[in-house]
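Pasting a structure here, questions to come.
Only one protein chain is missing from this complex, and each of the others stays in its spot.
Up next, subunit A:
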């Protein structure tokens, strides 16, 4: 992670293993607390949302990026800058419709599932990384972009790749008047 010069704090690195274990513990606990997969997915998304609304300012403060002018720029920004900054991976982006508001991010590597091979039989519809969807959704909302973010494909469920779909719901409004 690179920080702008003059930043007094040291660049503390925390072990990736600890992060992956923490995330796993979180999902495991949610699975104990809730019987239905949909419930676990919902709560993961909700928690992710809470993270996203705060993470966005951290992202903007550290990366000092300019405002994105299109959905396509935004999707690229998420994949190439944000994912890189926070998870160390760069998903590839493609636009999946002619209207230009649906994108998919294909994750080659997903650090969160490094140690998970496949979902147990009784948890077949669990979206293990649903937290990520919530994070993206929350972050986009804070820059006045409403979006639906879901997992379209998941290696853990036997699909070939892991694919996150982002659908931008309406035109970005003039944000000077919101807030």
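Convention: a contact is a pair of C-beta atoms (placed from the backbone, for glycine too) under 8 Å apart; a residue touches a chain by one contact, two chains touch by 3 or more; residues count from 1.
One rule holds in what follows: contacts and distances are computed from a predicted model.
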From "Trafficking protein particle complex subunit", "Small ribosomal subunit protein uS10m", "AP complex subunit beta" or "Auxin-responsive protein", the hidden chain's UniProt protein name: "Trafficking protein particle complex subunit"
Option touching the unshown chain, where A:56, A:147 or A:166 are the choices: A:56
Identified contact with the non-displayed chain, of A:16, A:36, A:67 or A:109: A:67
Residues from subunit A at the interface with the omitted partner, ascending: 6-7, 9, 53-54, 56-58, 60-62, 64, 67, 142-144, 175-179
